[in-house]
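Selected chains only, in their assembly positions.
For clarity, chains are labelled A and B in written order, and residue numbers in each chain start from 1.
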Amino acid sequence: MSFEIKIKNTAILLMHCPDRKGIIADATEFLVKNLGNIIDLDEHVDPIEKHFFMRIEWELDNFLIPREKIADFFAVQIAAKYEMNWELYFSDRPVKMALFVSKMSHCLFDILARHQSCEWNVEIPLIISNHDDLKHIADQFNIPFYIFPINRENKQEMETKEIELLNKCSVDLVVLARYMQIVSPKLINKFANRIINIHHSFLPAFPGAKPYHSAYSRGVKIIGATSHYVTEELDAGPIIKQEVTHVTHRDNIDDLVRKGRDLEKIVLSRAIYEHIKRNVLVYKNKTIVFE
Amino acid sequence: MSFEIKIKNTAILLMHCPDRKGIIADATEFLVKNLGNIIDLDEHVDPIEKHFFMRIEWELDNFLIPREKIADFFAVQIAAKYEMNWELYFSDRPVKMALFVSKMSHCLFDILARHQSCEWNVEIPLIISNHDDLKHIADQFNIPFYIFPINRENKQEMETKEIELLNKCSVDLVVLARYMQIVSPKLINKFANRIINIHHSFLPAFPGAKPYHSAYSRGVKIIGATSHYVTEELDAGPIIKQEVTHVTHRDNIDDLVRKGRDLEKIVLSRAIYEHIKRNVLVYKNKTIVFE
């Protein structure tokens, strides 16, 4: 039995704008008068930034505005009035997700197992790696695997080819599943807020390389994992999910790595889940996650 | 330094009703047209019960409807249309909270320390106990302490007097802070969804007496605490908060009791916090907690 997700015929609006009176009333009125049944509404006002955020999901059955015109109507009737940033998604459209991996298999296995079990409404058109170590897993799950043996000299050229390939496959979302390369600004800007990374520490503690070694040296009593959107500053992008687990003096570095792997794969997969459910808004290097 | 809460000039509406289109639009429109600035809106639809829940908090400065008329206007213009159950609160009005205790002091100390530090906007007009063991703590914090030495014979008579006393002090909320007596239906009905109890297990595991002993016997690897509203069925009322902690074979019953105390006091105080912030709605023996 797969966990087949029930694909719903709904639309989702993510919006944010400077806070003003009447936004909720106007936005909900827009949907109600067009016979949209709201099944989820979450809003948040950042009290310091005086900024308004909202996610609305509504059923498209009986909705008077046809799919292809919703964006236009919303833009004119609501978004313009409040100077909104907004995005519109349809739940039945699968997200096209590319995976970047290196040598560690645990996150890759976790994602492919969920994909094969139909836990998520995603397509995985390709896996990209700088090594061939995990090719056999891609084969096992029948996903095309491309090797780009990036080094200092060829980095720019390789990434250009990667971007071409991502475009060709119409990729919406890039997931760095323990990818051990720093992604260049070109790729980051191409996929702004659409590259998810897993870092193996509770950021901002222990950014960069070998966080478990640093955690061991410091003698911390908890270790963690952090999933975040990738920005140009290393391990400093908007955080989506964090989890931790307790460790003791008995845990050596191998134990931290072992316990950490379980955190990493869960925290990465949960970030993917929130992203593809369109629960996440990004503003000024922080996320709003409407779980 | 006390943690003096900033008392806000806001009103809060808690409402629930059968789900229908347009409730959010209507309710927010009601506030906006009267110049109420919404600072928090949380809604939830129970997809099985098809029932709608909402909490709205808005600023009263500049609100066109005077305080004493808000209830009338909302009842007529909104609530009637949707057959709502609803409650209206004002943030600047302190909650009058009575504490019931027996012999354990940790929850009592935790509550009184928060009260004295002005962490909560509450008044504590009295503490009621069936023993005199904790009277010195009430004295230390200058709270009137009343002893009702309840036994099987005098229970009804004693509770009648307790209710009189609670009424005389205009008590809004009763907190059973490790009170080792079963409260009778008369008191429960008088304070429906306004009596909070702390039970020292992760319910529904280990209801009733001596849960730590049962947890020890069963060899569980986690213990917990549960705060809930009191209903006639013992330890079966709507759950507000639960927390757990890990234990091992090294923890004997005294260790479980010791670790559990820390959970109990935090879980009880968090339930009080959510209640007095008017974040909690109760429906069919479950809570909606809009944190």
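Everything that follows uses one rule, which is that a residue touches a chain if its C-beta (ideal position, glycine included) is under 8 Å from a C-beta of that chain, and two chains touch if they have at least 3 such contacts.
Note that the coordinates shown come from a computational prediction; the quantities given were computed from them, not determined experimentally.
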Total copies in the full complex, given that 2 are placed here: 4
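By our rule, only the chains that are shown with their structure count from here on.
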Centroid distance [mean C-alpha coordinates] between chain B and chain A, Å: 37
Sites on chain A touched by chain B in the complex: 21-22, 24-25, 28-29, 31-32, 35, 37-43, 45, 47, 246
